[in-house]
Structure formats: structure tokens, C-alpha cells
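The complex is shown incomplete by one protein chain, all other protein chains being positioned as in the whole.
Chain IDs A, B and C follow the sequence of writing; residue 1 opens each chain.
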Amino acid sequence: VLMAETGHFAMLWQKMAEKLALEVEFLPGDWRRGADPDAIEKRLRADSEKRLKAVCVVHNETSTGVTSRIPELRKAIDAAKHPALFMVDTISSLASIDYRHDEWGVDVTVAGSQKGLMLPPGLSFNCISPGALQATKNARLPRSYWAWDEMIANGKSGYFPYTPATNLLYGLREALKMLLEEEGLDAVFARHQRHAEATRRAVRGWGLEVFALDPREYSASLTGVLMPAGHDADRARKVILEAFDLSLGTGLTKLGGKMFRIGHLGDFNDLMLMGTLAGVEMGLGLAGVPVKKEGVQAAMAYLAESRAQPKRAAA
Amino acid sequence: VLMAETGHFAMLWQKMAEKLALEVEFLPGDWRRGADPDAIEKRLRADSEKRLKAVCVVHNETSTGVTSRIPELRKAIDAAKHPALFMVDTISSLASIDYRHDEWGVDVTVAGSQKGLMLPPGLSFNCISPGALQATKNARLPRSYWAWDEMIANGKSGYFPYTPATNLLYGLREALKMLLEEEGLDAVFARHQRHAEATRRAVRGWGLEVFALDPREYSASLTGVLMPAGHDADRARKVILEAFDLSLGTGLTKLGGKMFRIGHLGDFNDLMLMGTLAGVEMGLGLAGVPVKKEGVQAAMAYLAESRAQPKRAAA
Amino acid sequence: VLMAETGHFAMLWQKMAEKLALEVEFLPGDWRRGADPDAIEKRLRADSEKRLKAVCVVHNETSTGVTSRIPELRKAIDAAKHPALFMVDTISSLASIDYRHDEWGVDVTVAGSQKGLMLPPGLSFNCISPGALQATKNARLPRSYWAWDEMIANGKSGYFPYTPATNLLYGLREALKMLLEEEGLDAVFARHQRHAEATRRAVRGWGLEVFALDPREYSASLTGVLMPAGHDADRARKVILEAFDLSLGTGLTKLGGKMFRIGHLGDFNDLMLMGTLAGVEMGLGLAGVPVKKEGVQAAMAYLAESRAQPKRAAA
Partner (left out) sequence: VLMAETGHFAMLWQKMAEKLALEVEFLPGDWRRGADPDAIEKRLRADSEKRLKAVCVVHNETSTGVTSRIPELRKAIDAAKHPALFMVDTISSLASIDYRHDEWGVDVTVAGSQKGLMLPPGLSFNCISPGALQATKNARLPRSYWAWDEMIANGKSGYFPYTPATNLLYGLREALKMLLEEEGLDAVFARHQRHAEATRRAVRGWGLEVFALDPREYSASLTGVLMPAGHDADRARKVILEAFDLSLGTGLTKLGGKMFRIGHLGDFNDLMLMGTLAGVEMGLGLAGVPVKKEGVQAAMAYLAESRAQPKRAAA
């Protein structure tokens, strides 16, 4: 399979490959950008023997706060006239950022319960196209989770082949009701976009740099922040945790110490975001990181201005 | 009984008096100040026939954010050489603001579960001096809650005379463990004082006035804020609730529309306070109230500075 | 007021009377029977000066498992052409045993959250007739709970005059949904009747006597059981609690040691009842009480036979 290198979580396929005898080719990428449609098209065109069986992409890199433009990647595969399956990891985007499995022509979508679905970890989801189902029939690679036949056969009568996490299924029913009925998916996506924009304004207010470079690829569920040179992000994270009980995401693998991440997804509202940004602003100061104290102010200005509309956003 | 008029909740005794055939005399007071020791001493000296049976005070007026100085009031009663019982309502101060029933010579302390004890409403507590117990033996006023004999008799064997709220008693055990063992009462009180000071700095940063006039009487559990003349506090509260899902306390009875209240008690930390203050600052702006956007900044400066100590406060 | 003496809870009015300066006259009664319509009619006819202001009855005596026949008591009051208000305590019957405030011509119904409504204690309910509301306007007795004006005035806008037990109100909403929508009140009542009948068959299977004498007055929510002479009910209760973690009700006041009570109300099903009855049968044996080991068998025979209908009862 061809894996677009976009960050730490994409690179985890390397480990999976080692463990499961899977052959993975990484398409080199800039971690500050999403997967590159042109590079993918070019690589697929070069694969005249059609040895690549799948193109894999992480929709929203949790390690960087960069999204990939899925519809454009689909177009790239089509333009190359390549039969590879298109597989997308939506762990940290599903139910937080707009995503369309069918409409965007994805073959396998993978998701989890513990981010936008607001549940504890313990459920994962596969959405599978007819083409992927067909491919699995001839596949010879050892597999367990991706052996869908049993799940599909049992699911027809509402059962699971093994012990199901019943309590999480009740939680899922409630979460879906909150997302689809009480707030509405469009409002959920708009809320996340708004909080992401407020966070970016705070980052710039501090005089820092948002990790993602292309505005089309800004994540709505988390924001990566580059540390000023010479300052260790993990030391600042530790100060913030100890002073304000606020746990920020660390920079992973090659980004270790160079950036931190602010999450703003799930059951989250304006004032929880302001508490978060205040904790970062105060904590960076306590850690001796040279930042301007204008981030919280900038975020508040944006939130208030964008709230000065008639409609009340979901609480 | 002599009731020191310090705010709405003190005035509720009027209703209780009507219902329960209790004779109440109100000692006039300025709602922006706590009960006045000199006035109480003077009134008691004037009561040569000792007709006043009790002096009642609200320790922390929830309607105003003003505390009364209980030890000084005790001294005033003693100075007047008057036998009246001293009764104190600690509903919104117990476990948030330092309070000492025995040391301060209080006869009856009344408290509830739903504030500093972090529980749902449903439990109330009476702490009773030997003098008060003695007085109840000869009292002829009809009473139910204050008929302590049954509770005391049953309590000796760990029972209640009627159906107890068992679930709240389990909650209480946990709350006491959090307060006394995990955080420690001194740290709890210091945390509330710190949040109150940060709130007052925010109020002044907005160019508004803290309702309480005497710094010795500032409440650590809530802060009353005066609105600028010509602006309706309840309209602003409504805007804030709708825009940010933040519910502020209203001005009660004669303060209606003239002030609002910011609560900062119980299971509360720095970033919850910053979320709250950000909601007020943004919301006052949305409501068209002419405030300076310097309150959040002032609160952050104070919180960060006072956190720049080695020790980590409880999370 | 005239209070029909039917058991311990009726007698508690004596305490209330002492505390609240209420004048109570008890109409003597046999605790193994409900309130006697003829005796009430006779007493009211004798009250030519109409000094009795209310007739009070406990619908389901929790201390004995005996119900009073409310519609017949109403007829007795009417027959006596007496203007006394009719007040009924439904603490342990509401939502377990059929009860009709309006249809049965009751003036004040009192209920609580902690029995048939399946909630923790903390809410109580008053249902008030226009006549009772009118009477309260001229009443001079000191009162607090029964001072309904404030509650009614605030309730119009959905508020409470004081701190409400919000969490219990959410619980109540859910409980009402379970009772009215999911199971249906008729099914709830039938379930309780069925469990009560199974319990009585168990009692007779043990060779013991049901406390209630008149089948029209059997309680559907609990069953009182007479101990054989010479055996202490409380000792047996202690053995059962220690051996099987099953807590039975004690005999109250004059019934102390002479009877015990088996509760079967609220969120309760056939197998919970069978567990309960098995605990009693085993425990009485362990305590050396001479009972036949035929109670559980008799209850199972009845439950199975009455279940051998097509319809599935609520789980």
C-alpha cells in the first residue's frame, strides 16, 4: 500500500507493517502540509504494473493539526486511472470536521469512538465500499480486525460475533442523538471551525506560528503551535500542567519539543476554549517563553464578533 | 429575634416570620456592608428587658457578595452583656470561607449541601451550642426543623428519625474527603480567596465597581458587580446566557437590574474562572454595556503572578 | 383535625401536632384494618359545631401493609354532610397502587419521591383541591411547607421560590417516562398486585399470617407478616440481614418485635421478588423460627401460573 506521509500517525503504519507482514511504501511529505494530490497521481501513474493495492491517508493528522483534502486526492487517483483502493483514517475528524465517505469515493474509512463521538475509547468503525468488500475476498494477508465477513453476517441480525462493548453502544446512541438531533451536524462542524479560527488568532496574538501552512488544510479539531527556537515545548507543557491542570498535546517523533497541540473537539464550547487559551497564555509566560499577551484578547474579539449574530449556537 | 439586614437572604426572615409566628426585628443596614458590630451592640444595650432572644446574621450574603465579621459581632454581643443567642447562616460560606463555630462563640450555625460542599441540594446542617440546646427546652414556638431532640437521640445510634437522603450522605463522605484530605481546608480557603481577588481585578479592569465596599468584607465565594447607570443587568445576563451558556446571578429585590453576581465557589479552578470572566467580558460587550476590555487581562496577570510560586495548588 | 389511627405513620401526626401547635384528635382504629368509614361518618355527625377542619388518612400504611378505602371514606364524609377537608397521605402508594385525587374527591394529597417514583428521597408533592386552597387563605396556623402561595406563584413561570433539587427533577422526568410511557400505569399497578399476591401465598406457605385482615385492604406495595408467638421478629430480621444481605422492615412502635415487613414496590420484578422470598424462607429457618418450607414454592406456582398468559409483563 501507498501511505501518504503526513505526520506521526501516518508513520505508525510502519509499525503495523512490521507486525502484520504488510508491505508499505511511504510517499514523502511535508508534515506541515496534507497529502499532495499531484505527488500521489504521479506515483500511481508510475505504477504501470498496478502493484499498489491501496492509497492510505490520514484525514486529520492528530499529531500536527493538518488535514488532507480528500476529494482532491480521489480526483488524483482517478486521473491516474489506477485501481488502488482509497483508505482514510478519520479518527480525529469524524463528527468534528465534514467528511463524506460515499460522496468523496472512499473505499475504507476508519474511525474511533474517543474523539468527536465524545465516548471513551473502545469502539472503532469501518465504513467499506463494495469494491473494498470485493477485494477482501481474494486477499491473502493475515488479518483479524479487517476480516469483516463475520461482523457483516452477525450484524444482519443485530448481533456481534464476540462480546460487544454494550455500554459504549448505549453511549453511542446518546452521542448520535446529541450530534444529529440536538445540535445538528452542520452546527457541530461550524462550532469546531469557529473554535479553530479563534485558536489560530490566539496563536498569532502570542506572536507564534500555527503549524499548518495551508489555510485549506487547517484542522478544526486541534491546532499545532510551533515553539520559538530555543524553547522546549515539553518543558512549557509541564509548567502549564502543573500550574493550571491543563494537559496539552506533545510534539510527536521528529516534532518532539518543537511544538505543542491545543485540542478543541467534541463536547466543547466557547468558554471552555477561553479557559484553555488563558491557561496556555498564562503558562507560556510562567515558563519564560517570550510571547505577547495578546492571544486571549484576539480570540475573545473573534468569538464575540462571530457571536454577534442573532442565532444562539448550541450550548 | 434581631436580624441584621445585610441583603435579600437576611430579609427572607420576614417571610419565615410571617409563616411561623416568629417575631423578627430588622436592624437596618447598608447592603454594601456586613452587619455592623456597633449598631448591634447599641441595640442590645437598649434592650434592658432582654426581650431579644437571638441575634441572627448571614455570614456571606449570597445576594451581594458581602461577608459579616462574625468574631467582631460576637464581641459586640458580649460587650453589651446580653444573653441573646448568636445564630449564623453559612449557606454560601461553609467550606469556602474560613468559619469557626466554637472558636467564634456562635450558638447556632446553619449550612446546606449545595454550595461549598459541592453536593446537590437536599441536606442541611445545624451546629448547636449547649446554650442553644438549653434554650430549646423551654421554647414554645412551633417548630419542626429546629426540633433537634429527635435528631440528636437517633443520631447517637447512627440513625435518622425519618427517611434519610442516603445517596447525599455518601456524596458528603466523598466531598469531605476531597476537602479535608485531598486538598486540605487551608488550601481550599486560599483558592477561593485567590479567585475572588482575580475576579475583583477583572471587575475593575472593566471599569466597573465591586458591590462590597469594605475589603474586610469581600466574599471569597461570589462577587457582586454594579452595573453602570442606565444599563439593565438582567438584560446583560440574558445576552450572556444566550451567547455563552453562562448563567450569572441576578440582583435580588431592591438590587434588581442594578447588579449581577459572579459565583466562584466549590469545585472550581483557575481556568474555569477564566472561562467565566471571558464570558462576562465578551457578553457585556455584546450587550452594549460600555466596559473596557481589560478585565480578563488583569485577572490573568494576577493568577499567573500568584501562581509563580513553587507549590502547585490543587487541581 | 381528625386523624384515623391506622398505624405508626398515622400516629406520627401526634408529633407534628406537638411541634406545630396543631390540634389533632385520633379516631381509634384496629391497626390490622384500614380507616373505618362508619366510624368516621359517626364522628363527623357528632361534630355539630363543625370544629373538625380536616379528616386525615394514610392511604397505604407503610408500617402495616394495610390500605384504607379512600372512595368509601369520601362517601362517609359526604353522608355526614360535614365540610371538613379530606387529606390523604400516599407516600407508599403513589405510582404503585391505583389512586385518584380528583375522582375520589380528595382535598389534599401528599406524596414523596422515594417509593413508587423510584427516586432518592428529596422531593415531596402536594395535590390541592380548590376547596383546600380557599381554606388556606383564612388559616392562621403557622406553616411553611403548606404555605403553597409562593410555590404556585413561582410555578407559573416554571421556577421555584428557593433552591430546587434540580437533579431529582431530571430523575422525576425519567421516572414518569418509565411509568407512563414505557410500562404504563395500569401495568405498573397490576405488577404490584401480582407481587403482593405471590408474597401472601408465600406467607401462608410458611404457615404464617398476613397482618392485614381484610382482603379489600391488602397493600400492593408491602406485606406485613405476623411472627409466631414467642419469636422475636427483630432477631430474625438480623439473622436474615447478616446471612443474606436482605433488609426487611421492622415492626414499629406497638408492633415492635411482633411482625416484619416485606417490601415489593418500585423498580421490581418477579425474580427480585423470588430472591427476596427465598431470603426470608432460608433466613427464618436459620433463625430457628418454626416455618414450613413451602412459601417459595407457593409463590413460584402463582407467578408461573399468572405468567402463563400470552402477554409479556414489563421487565
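The rule is simple: a contact is a pair of C-beta atoms (placed from the backbone, for glycine too) under 8 Å apart; a residue touches a chain by one contact, two chains touch by 3 or more.
Worth saying up front: this structure is predicted, and the values here are computed from it rather than measured.
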{"item": "Missing chain: touched chains present in the view", "value": "A, C"}
{"item": "Selected residue (touches chain absent from view) among A:Ala165, A:Ala190 or A:Leu226", "value": "A:Ala165"}
{"item": "Where the unshown chain meets chain C, residue by residue", "value": "242-246, 269-272, 274-276, 278-279, 281-282, 285-286, 293, 296-297, 300-301, 303-304, 307-308, 312, 315"}
{"item": "Absent chain, residues of chain A that touch it", "value": "15-16, 19-21, 112, 114, 120-122, 142-144, 147, 150, 163-168"}
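By definition in this document, only the chains that are shown with their structure count from here on.
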{"item": "Pairwise touch network: line, ring, star, complete, or other", "value": "line"}
{"item": "Centre-to-centre distance between chain B and chain A (centres being mean Cα positions), rounded to whole Å", "value": "46"}
{"item": "Gap in Å, rounded to a whole number, between the CA centres of chain C and chain A", "value": "58"}
{"item": "Rounded Å distance, chain B centre to chain C centre (Cα mean)", "value": "40"}
{"item": "Contacts with two or more other chains, residues of chain C listed in rising order", "value": "none"}
